[in-house]
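Report on one structure; see the data block that follows.
With one protein chain held back, the other chains of the complex are shown just where they sit.
Showing chain A:
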Amino acid sequence: MTDAHTSGPFIAAIDQGTTSSRCIVFDKDGRIVSVDQKEHEQIFPKPGWVEHDAAEIWTNVQEVVAGALSKGGIAASDVKAIGITNQRETTLLWDKNTGEPVHNALVWQDTRTDALCKELGRNVGQDRFRRETGLPLASYFAGPKIRWMLDNVEGLRERAEAGDILFGTMDSWVIWNLTGGADGGVHVTDVTNASRTMLMNLHTLAWDEKIAESMGVPLNVLPEIRSSAEVYGHVKDGVLAGVPVASALGDQQAALFGQTCFAEGEAKSTYGTGTFMLMNTGDKIINSYSGLLTTVGYQIGEEKPVYALEGSIAVTGSLVQWMRDQMGLIKSAAEIETLASSVEDNGGAYFVPAFSGLFAPYWRSDARGVIAGLTRYVTKAHIARAVLEATAWQTREITDAMTKDSGVELTALKVDGGMTSNNLLMQTLSDFLDAPVVRPMVAETTCLGAAYAAGLAVGFWPDTDALRANWRRAAEWTPRMDADRRDSEYKSWLKAVERTMGWIEDEE
């Protein structure tokens, strides 16, 4: 829409995501002015392996930046800063003299480091580095992925030790290229991305030399760790030449920032294929005993870092897709709500989608999905309802774990992501959590978070209070379920969860 809001100045945000790269330009009110997006290839060399071509990604990033500017008719001089948010943990090594990647990037979903992670756990197990890094030894994180490349790309370790190789998650790759690449590009990462490498100490926010040594990662490949909101450098070439590059945040942390969860105890949950919930824990590094991750939420310039607890649900939107594509019960994802709304309740059916095991807070890889409580009364509409309830109950389990770990009761849940258009799900969520569920007006909270951080760094916005003032409530769902019913249904859900465990008997 063209109106008074779309005159400059602006902040641009690049979201280098798992399936695509996007650039969104925001105005001072945090409204979207222009968007451009381009998908990149998903490379699957073997089962469980997922790679990206980093050169393709860099080309796409340049294209979407130019595209967003031209679509919005925006002059580069009106763009006051550019911020970066990115798929987390995806790992790249490149030659600092030529700028060429030495191997495709290993994507966070890639499981090739499973065995290596077990080996790194030695006699301690997957929590060997948890106290320092907040993370369990799992294949997602970057450190073991670096080690895999050093072990498997011929001659790479020697080149790395000679100082010719740089490591980065996608934030580092984009910033290095934006600021000049082989010709003077800055090699940095931010605290949130660094906190997903398993190489950074959460307490000192510096690379942990001991862990790096145990993982066999030479320190000289690692980028400098900086805050999430400061000017790292300036764009060297292209349409935005001269514009400061002023923020970097992992995608989920960026969404936390975009949702303006700046106070301790505030939490956001992003409902996509999977679901990621983060809770701001202020300056406290909370060690989780309930299977959550401890991570850095953000750090603004010289200020103290803000920490977060993170819980993820592997299967949420993808369960709806499964109902559509594999079961054929619905024709479009939106239809799940129509089907589920045709009945008053789940008819006694519970669906636990432990397709690849149970994640937080259980972490049981021997679990597999079940539909429990079936009788002849149950129809496909009840199953549709159970599908939506599964997402809501899993959120409840994560919030319970967060309350247990942090001692902070959830007062309201801020939601975003594609599934927030499902009204029945949002109401169910509020009913099961017994807390208000709030959807903000800008759905693109990830990009908005990166833009906010960049804008703070260059003084476009004065402080986080100004950002809070930009936040607008688009909808709010309040609990309508009575406590007794909630409690008894939660009990049934937990019983169904128990039924999933121990299905796989010989775990190799």
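In this text, a residue touches a chain if its C-beta (ideal position, glycine included) is under 8 Å from a C-beta of that chain, and two chains touch if they have at least 3 such contacts; residues count from 1.
Simple rule for what comes next: contacts and distances are computed from a predicted model.
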Chain not displayed: protein name in its UniProt record ("IclR family transcriptional regulator", "Xanthine dehydrogenase YagR molybdenum-binding subunit", "Tryptophan synthase alpha chain" or "Cytochrome c oxidase cbb3-type subunit 4"): "IclR family transcriptional regulator"
Residue, one of A:Ala255, A:Val315 or A:Val442, that touches the chain absent here: A:Val442
Residue of A:Val124, A:Leu219, A:Met327 or A:Ala474 in touch with the missing chain, whole complex considered: A:Ala474
Listed residues A:Asp95, A:Asp237 or A:Glu335, member touching the removed chain: A:Glu335
Where the missing chain touches chain A, by residue: 1, 3, 5, 29, 31-32, 331-338, 418, 420-423, 441-443, 472-477
